[in-house]
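First up is the structure itself, then whatever we jot down about it.
All protein chains but one are shown in place.
Labels run A, B, C, D and E following the written order; every chain starts at residue 1.
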Amino acid sequence: MKFVKKIEIVTGSLQSKKITQLLEEHSISYTIINNVMGKGDSGYQDGDGLHEAFQNRYLLVACSEEQLNKIVEPLRKMLAKSGGMCLVTDAQWLMH
Amino acid sequence: MKFVKKIEIVTGSLQSKKITQLLEEHSISYTIINNVMGKGDSGYQDGDGLHEAFQNRYLLVACSEEQLNKIVEPLRKMLAKSGGMCLVTDAQWLMH
Amino acid sequence: MKFVKKIEIVTGSLQSKKITQLLEEHSISYTIINNVMGKGDSGYQDGDGLHEAFQNRYLLVACSEEQLNKIVEPLRKMLAKSGGMCLVTDAQWLMH
Amino acid sequence: MDLQLILDNLGSPPVLFFFLGMIAVWIKSDLEVPQPLPKFLSLYLLFSIGFSGGAELSHSGLTHDVVINLGLALIMSVIVPVYTFFILKKKLDVYNAGAIAATYGSISAVTFITAVSFLTDRGVEYGGYMIAAMALMESPAIIVGVILIRSYSKNGNDQENGTSGIFKEALTNGSVVMILGSLIIGILTGTEGEEALKPFTKDIFKGVLTFFLLDMGLLAARRIRALKKAGTFLTAFGIVVPIFNAIIGILVCHLLGVKEGDALLLTVLFASASYIAVPAAIRLAVPEANPGLYVPLSLAVTFPFNVILGIPIYYYCINWLAS
Amino acid sequence: MDLQLILDNLGSPPVLFFFLGMIAVWIKSDLEVPQPLPKFLSLYLLFSIGFSGGAELSHSGLTHDVVINLGLALIMSVIVPVYTFFILKKKLDVYNAGAIAATYGSISAVTFITAVSFLTDRGVEYGGYMIAAMALMESPAIIVGVILIRSYSKNGNDQENGTSGIFKEALTNGSVVMILGSLIIGILTGTEGEEALKPFTKDIFKGVLTFFLLDMGLLAARRIRALKKAGTFLTAFGIVVPIFNAIIGILVCHLLGVKEGDALLLTVLFASASYIAVPAAIRLAVPEANPGLYVPLSLAVTFPFNVILGIPIYYYCINWLAS
Partner (left out) sequence: MDLQLILDNLGSPPVLFFFLGMIAVWIKSDLEVPQPLPKFLSLYLLFSIGFSGGAELSHSGLTHDVVINLGLALIMSVIVPVYTFFILKKKLDVYNAGAIAATYGSISAVTFITAVSFLTDRGVEYGGYMIAAMALMESPAIIVGVILIRSYSKNGNDQENGTSGIFKEALTNGSVVMILGSLIIGILTGTEGEEALKPFTKDIFKGVLTFFLLDMGLLAARRIRALKKAGTFLTAFGIVVPIFNAIIGILVCHLLGVKEGDALLLTVLFASASYIAVPAAIRLAVPEANPGLYVPLSLAVTFPFNVILGIPIYYYCINWLAS
């Protein structure tokens, strides 16, 4: 097992594209769950709007602390604009 | 970063509606993932039943410890009836 | 509340079937999210390939430490072959 | 003639595609109709059958046949869950007995639609009001089942959802709203509406039904494994009770002089069991019941039995009595 | 005659299924058309209407009507957001005023398609270039709205997405590409293409539209609750502005001698508001605006108003002026 940082982000589908781009630039792997609904400060994202603009996306990233440190500031800025949630937890990666 | 409690709930789609109602009443934000399958004490929820009654929903909530304390008892009661899983972890919220 | 181990696995949809089989054999409950996209060492899994072979699945398992110990080795072997991610965290199960 | 009817039915595209679905599961093929398309196809079928039935009604007007047929439908949807409940209670606990009883008191829209298609293929007429009979039979059994469970279970009265909640849910379930709504709109728009929507609601109907039955075959075969747990008693129940209900239907229709087409549809309603609406309602209202019993029983035993053998046999018997 | 037209429209299958959707929500039914099927159905409608319009154009060729109609469409899609912005700014902040203004400057493809179906039912002709007018009106209002917001908001100039970014997004949005693309392909393949695809693009078109309006009814009714927050001013806005824009449309068409069918379609474009393309673009470009205002206003007020009452009333007025 290896200690990693687990990052969970929920934000609008359209806005999330900038975040995956950021991850790509730093060659960080990620997982995406689409069609995510929710309620936050900016109201409901209920997927009813016939357009993914009204849906969220969930991003899951496991990375090293250094990688986290590299992306944390741009990430914070993006989320300040787009809204949403970003949680960081400690986790163990089952080596394989 | 701010310390928060992360709550993850998996329960039947229909039953989950009461839980989101509870969260609404306490003005707690949440994220929903639909079409979730699973196996638990009450057997398979495989989405094959042509009705969302046979699917689960995943709810993700990040809230303060006080908020958690307010909802924990009604939540426990609901889950006792509906079945499912509820996990609580510590997490850090990336402030933005 | 009860302490449990939370296991999160992301791997190809087809490959994940062996993992749920393993969980079944040990009578461990699980939750499945389908249609999960992602990027990892073996490139993009973007669901664009008209076949679930090009999608991931997300598995969520809460179990006791003993249960984890029982499955950890076969799990590691499967993931070594199929690729993907497996994170283990501590969590509290809200008893009901 | 009996055998010929069965063979004809076995050789019809919907039934053959149902078999194809089952075979695909047995040979462990990865063939699947991805969600939510099966749900959409079933909405389409309800939409089309409801709308066509309404248009039909707008031509024929209400005759006294309507009263007889709707009355019979309503009565059976109350009687069936009661008598099956007491049979089932001998082997099962109250919750599962009530759940299965509700399932068999209600109806399967797809079985009904397959029977409609069977009649259409043979040029046999039926009344548009039969669609109303179908809608009428969907829900009462849920209510009867839940009342039975509450009366016979020990802690029956500390339930949170009052009976009125169950009532409301039973009456507002999506398929009932879809059928009744389409039926009423079909009546209101009459021939003109029928003509305008014909290519969508009639022409491609049989094709969509055929495609949908492929998915039903996949579903049914996947459920068959669960039947092992259900055991011989329940599996036998899933064939004997439909036959018994069908016999009631055939005899009553004969005595009351219900016409051939209507008689087949009424018989099929009596003989079929719900695998969408009722299971969904029961899952919420009676979480103590095991969906691993009531779903596979109606889906993997009664549904295939009715679609493959039941419909032609019932039709043969109706004609045999009439001649 | 006025009343008869309205009643006829109220009694048409698409409008009745729209009502059915609304009723289903009001009686708290669990009826739903599961995602992503509504999105697929709307793609189908754009595909079919675009393709048919193109085929139509390939027969008729370009006349000088085209220039007039496209010119009017373009002008109105710039004027409407400007004048509504200044009305809205009296009651709302700049962001919400701009967002709603953009919504009303753009158009609703489904309202347009329902009007096309209204004309077809009555055998009234319209020009294939009207499809191009629809496509032309989708996007400019987004750009106008965003420019207005940037000009009047305090920190308007530190926006990251330059105006050029908004331009590009507005012009490449999926529905514009789908309509224009299908239109051009329709022109290119002409009668031959039209014939080959007729069963798909024409015959089942009305049925799919009807089914889709069921979902629109569900959507609209779910949004109505959000209107309470919007208040009386906005709700009134959602009816008065379409009527006002329609009056402009009717008068201008009369003065310029635009033909009956084209006049109705142009009027409907003026009177309708976007609930897909613009809200989606605004959500990204102006996160400060509240989607709980601009979405329900167009979807739960203006859309039903136009589909149920607007289309027949506008048509009556056009004919009344002409006679």
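The working rule: a residue touches a chain if its C-beta (ideal position, glycine included) is under 8 Å from a C-beta of that chain, and two chains touch if they have at least 3 such contacts.
These numbers come from a predicted model, not from an experiment.
J.: For the unseen chain, which displayed partners does it touch in the full complex?
T.: C, D, E
J.: Where the complex has a chain not shown, which of D:Ile23, D:Ile87 or D:Ile308 is the residue touching it?
T.: D:Ile23
J.: Touching the absent chain in the whole complex: find that residue among E:Gly105, E:Gly145 or E:Gly193.
T.: Checking each option in E:Gly105, E:Gly145 or E:Gly193, the one touching the absent chain turns out to be E:Gly193.
J.: Even though one chain is hidden, which residues of chain E still touch it in the full complex?
T.: Against the missing chain, chain E presents residues 35-37, 39-40, 43-44, 47, 51, 168, 172-174, 177-178, 181-182, 185, 188-189, 193, 196-197, 199-201, 203-204.
J.: Spell out the interface residues on chain D facing the chain that's missing from view.
T.: Missing-chain contacts on chain D: residues 11-13, 16-17, 20, 23-24, 27-35, 37, 121, 199, 203-204, 206-208, 210-211, 214.
J.: Which positions on chain C touch the chain that was left off?
T.: 12, 14-15, 35, 42-44, 47-54, 81-83
As a convention for this text, only the chains that are shown with their structure count from here on.
J.: Among all other chains, pick the one whose mean CA position is farthest from the mean CA position of chain B.
T.: Chain centre farthest from chain B's centre: E.
J.: Measuring between Cα centroids, what's the chain most distant from chain C?
T.: E
J.: Fitting the CA atoms of chain B to chain C, what rotation angle results, rounded to the nearest 5 degrees?
T.: Resulting rotation angle: about 120 degrees.
J.: Per the definition at the top, count C-beta pairs in contact and tell me whether B-D or D-E has more.
T.: If we tally the contacting C-beta pairs, D-E comes out ahead.
J.: When the C-alpha atoms of chain B and chain E are each averaged to a single point, how far apart are the two points in Å?
T.: A distance of 39 Å separates the two centres.
J.: Hunt down the residues of chain B that sit against at least two other chains at once, touch-wise.
T.: 33, 35, 89
J.: Touching two or more other chains, which residues of chain D qualify?
T.: Only 35, 39 qualify.
J.: Return all touching chain pairs.
T.: Here the touching chain pairs work out to A-B, A-C, A-E, B-C, B-D, D-E.
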